[in-house]
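All protein chains but one are shown at their positions in the complex.
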Amino acid sequence: MTATASRHRLTTAKAMVDGIAAEMERDESVIVLGEDVGAYGGIFSSSTGLLDRFGATRVIDTPISETAFIGLGIGAAVEGLRPIVELMFVDFFGVCMDQIYNHMAKISYESGGNVKVPMVLTTAVGGGYSDGAQHSQCLWGTFAHLPGMKVVVPSNPYDAKGLMISAIRDDSPVVYMFHKGVLGLPWMAKNPRSVDEVPDEPFTVPIGKARVARAGSDVTVVTVSLSVHHALDVADRLATEGVDVEVLDLRSLVPLDREAILTSVAKTGRLVVVDEDYLSYGLSGEVVATVTDVDPGLLRAKVARVAVPDVPIPYAHALEYAVLPRPERIEAAIRAVVGA
Amino acid sequence: MTATASRHRLTTAKAMVDGIAAEMERDESVIVLGEDVGAYGGIFSSSTGLLDRFGATRVIDTPISETAFIGLGIGAAVEGLRPIVELMFVDFFGVCMDQIYNHMAKISYESGGNVKVPMVLTTAVGGGYSDGAQHSQCLWGTFAHLPGMKVVVPSNPYDAKGLMISAIRDDSPVVYMFHKGVLGLPWMAKNPRSVDEVPDEPFTVPIGKARVARAGSDVTVVTVSLSVHHALDVADRLATEGVDVEVLDLRSLVPLDREAILTSVAKTGRLVVVDEDYLSYGLSGEVVATVTDVDPGLLRAKVARVAVPDVPIPYAHALEYAVLPRPERIEAAIRAVVGA
Amino acid sequence: MTAPPDDGTRVELYRTMVLARTFEEAMLREYHADKGPGFDIGKGLVPGEMHLAAGQEPVAAGVCAHLTTDDAVTATHRPHHFAIAHGIDLRRMAAEIFGRETGLGRGRGGHMHLFDPATHFSCSGIIAEGYPPALGQAFAFQRKGTDRVAVAVTGEGAANQGAFHESLNLAALWRLPVVFVVEDNDWGISVPRASSTCVPSNAVRAAGYDMPGERIEDNAVEAVYAAAGRAVARARAGDGPSLIEVHTLRLWGHFEGDAQAYRKDIEDVPGRDPLPTYERTLREAGLLDEAGAAAVKAEAVEKVEDAVRFAKESPAPDPAEAGRYVFADGGPA
Partner (left out) sequence: MTAPPDDGTRVELYRTMVLARTFEEAMLREYHADKGPGFDIGKGLVPGEMHLAAGQEPVAAGVCAHLTTDDAVTATHRPHHFAIAHGIDLRRMAAEIFGRETGLGRGRGGHMHLFDPATHFSCSGIIAEGYPPALGQAFAFQRKGTDRVAVAVTGEGAANQGAFHESLNLAALWRLPVVFVVEDNDWGISVPRASSTCVPSNAVRAAGYDMPGERIEDNAVEAVYAAAGRAVARARAGDGPSLIEVHTLRLWGHFEGDAQAYRKDIEDVPGRDPLPTYERTLREAGLLDEAGAAAVKAEAVEKVEDAVRFAKESPAPDPAEAGRYVFADGGPA
């Protein structure tokens, strides 16, 4: 990009759609499939305007048959299309996980690299608005645990567009998980960071590279998605007290940028992992093990893991906020780790 | 049990069936449902003889409709039965996970404890016999990550029986994962530890308590299921060189016996986690984080994680053995950690 | 086969529909009362998604008139009308929707997750996944030698989910006492029936499962009552499951906040409301006069407002207890 490249302020949702539209413009083989992706424009505005722009042969509403239409995406990808297929809420993975993890993700390997599945599976994640135990989960740990799919988790408009373009161009299957709370939807509480300037031109953000969202020297907060916003807010607050927090936005869980984690922890010696997915057997443990695989001595204090404490997401607001990694819990964890 | 309690040598599979039979005898409400659980007796002999003994109204073959019959088990459990439902291979979870994780596991919580789902979901796990990417997985990390179900993973005949009886009597849903390689099946390679003396009388093994399978002072190996056998074999070998290995058999992932992990690592200061599930975002990271949650200083060396390196399980024997946590890899890891 | 509803039953059907509608109107009011400024879905005394069933009352009333609270009902993400028709405790249901400790799920569940052991009622936010547990309830009832039945509900959109097929086959195979109900309200969110379903009626699919299938075209409670009577009788007699599809009406949006820009028939919708239609029918039959109708309505309002009041006055759950009830012992996770 040149210095004069034009930019617009976009919400994360719009930036994501912008990325899709750019690729659809460039490449006939990109299509969008899913429930309510057409006239409705995606329940979470993940396809707004695409039907009008590209027509009903490329932006296609499906029946509520996730196994069938995700499988259709796989077969179409195998034959050279580049489908973007939406699973409306990640919470619904249980009705169609076989196509996702046993087919989409394994065909490359089982075929010894002879068959490629260039497909993007988009899906909405996250809670915080009282949608209950079946509509509020993140589950990125579940997807990242299973081999063969990249797992991308943008936190802001710029990354949303750049990662989407990278995902579409990737010849491997990519699961693209967008947190409802970072989209900048008009009907949901939002962090100011869900709107930002984004270049109009297509650009890519490499999949597998973390971003230092805030440099700091006292403690490393490793996190993704909406929790990046919270962590940054907390970091700003603690800065006034002289606690210098580094915030690492992983941006993807697969590949995991282990280098970035190690570099940061080597610098700060203190680690807090903030994860809106369930605590156990997930992201937080993996981040910790990334350090201990190399040198537990890097850790000068016990690690704090701020995650959902192995409880289904409760409906009632106060209960839900008690289990989510809200800023208060993040702040308390950082204080505990730095001894402040 | 009295000292004169009678015992028989049983394979793990037979001990498991023994546990089921004892409970079926005791409690009319215990029934067995699944594919080929009747005349065939379970593809992995998990229900041998039950049809003859209890009849077709209590041991029931189902269509290949996992969503329907697991859901049926849930509804039956809610109405007071105690179904044992078999998912033939854990690898098939993708066709029915919604019933398992969004229903079976969440109803207790969503109902505020007003509804109980006393159901056991049995399932075969594990590889090592060239069954390929869709029939060789462990996936216990996937289940343990999701709240609301206990996850039990026996490694030997005694535990298989005692944990099965505990699972059936538990008022919460329990996923009971049996590794094909520990069952003592006549048609599969087996470790001598898959046959052992088991009391004839019913007895329970508490869910959530790890077992020190071998006490040692130099290094802790935390593991489950078939890998316990391998770890013990390696420990025996290394003992001749003066390396004293403690082997901890977790026996269940949910609840996880964190105390036992901490006690052992506090003693040895060295940790190897052996896991036949995928490396990332799974058991091995959780075990590590259990330590760093409390005190990273307990770890005097970097941790070794011996797991499937995020690769679908390959078919060809040499490839499969290269990715599984075989004794050679376990031994190398222990040597690296103890610096021997 | 089934006798037409007698006069008392006809008024009862009306009463049930009015009660359900009154409840939905109250939820509509409470839901939107404090979402502003603007509309923030997570705000207010009743936060989260809200799927109201106004217009679909004939289905619930007609089916549940044949049930007692010993029978089971598994409903959908749009569950209130069935819950009410099946006799769920209004106070505890309202309290759950308001996220209170006195709610059916102590505020853990919410409006898509209502569980009531007293009436064997449950629902699920995952479409079609309420069918399989109903099989298990029916299985348990059958096994106990009772003539109790289970009713399983989905929308027409959900009927294209795999669980539908698996459930119908298994129920027929094992002759389970289940009544499968499909509420065809023309829409699955924004997707019209013609874009989701390759046949005009799910009733034709029943033949693929060797069970009777009936489609009721006109959202008329008495037609539903008649069909459900046959299906419930069949199930109680041990003759196995049946399928009933009702062409009903989604009077409002898919969920609250749905602008329904996709809905071309929107103008026409209020005129198709089944409630005034049935009221007219009963008036013409001399079973109800203006005062009678007003009394039914007043009684409903009283019950509903009592429930709402109860909910609002109930304590919120203690955040320190967010981890309880994950397991059956009720202890923390």
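For clarity, chains are labelled A, B and C in written order, and residue numbers in each chain start from 1.
Methods note: contacts are C-beta pairs under 8 Å (C-beta built on N, C-alpha and C of every residue); 3 or more make two chains touch, one makes a residue touch a chain.
Nothing here was measured: the structure is a model prediction, and the numbers come from that model.
Across the entire complex, contacts from the unshown chain go to A, B, C. Across C:T22, C:T76, C:Q161 or C:S242, the residue that sits in touch with the chain not pictured is C:Q161.
Residue B:A133 is the one among B:I74, B:A133, B:V221 or B:L248 that touches the chain missing from this view. When the omitted chain is restored, the residue from A:G73, A:G269 or A:G285 that touches it is A:G73.
Of the residues in chain A, those that touch the hidden partner chain are 57, 62-63, 65, 67-81, 83, 95, 98-99, 102-103, 106-118, 147-148, 150, 170-172. Residue-level contact of chain B with the missing chain is found at 35-36, 38-40, 43, 61-67, 91-92, 94-95, 128-135, 186-189, 309-312, 314-323. As for the chain not pictured, it touches chain C at residues 160-166, 168-170, 172-173, 195-199, 204-205, 207-210.
Just so we're on the same page, only the chains that are shown with their structure count from here on.
Taking the CA centroid of chain A as reference, the farthest chain centroid is that of C. Remark: chain B and chain C have CA centroids separated by 40 Å (rounded to whole angstrom). Averaged C-alpha coordinates put the centre of chain A at 35 Å from the centre of chain C.
Chain centres here are Cα means. That of chain A falls 31 Å from that of chain B. Multi-chain contact residues of chain B, defined as those touching 2 or more other chains: 67, 95, 98-99, 102, 106, 109-110, 147-148.
For chain C, residues touching at least two other chains, in rising order: 105, 107-110, 113, 124, 126, 129, 162-163, 326, 333.
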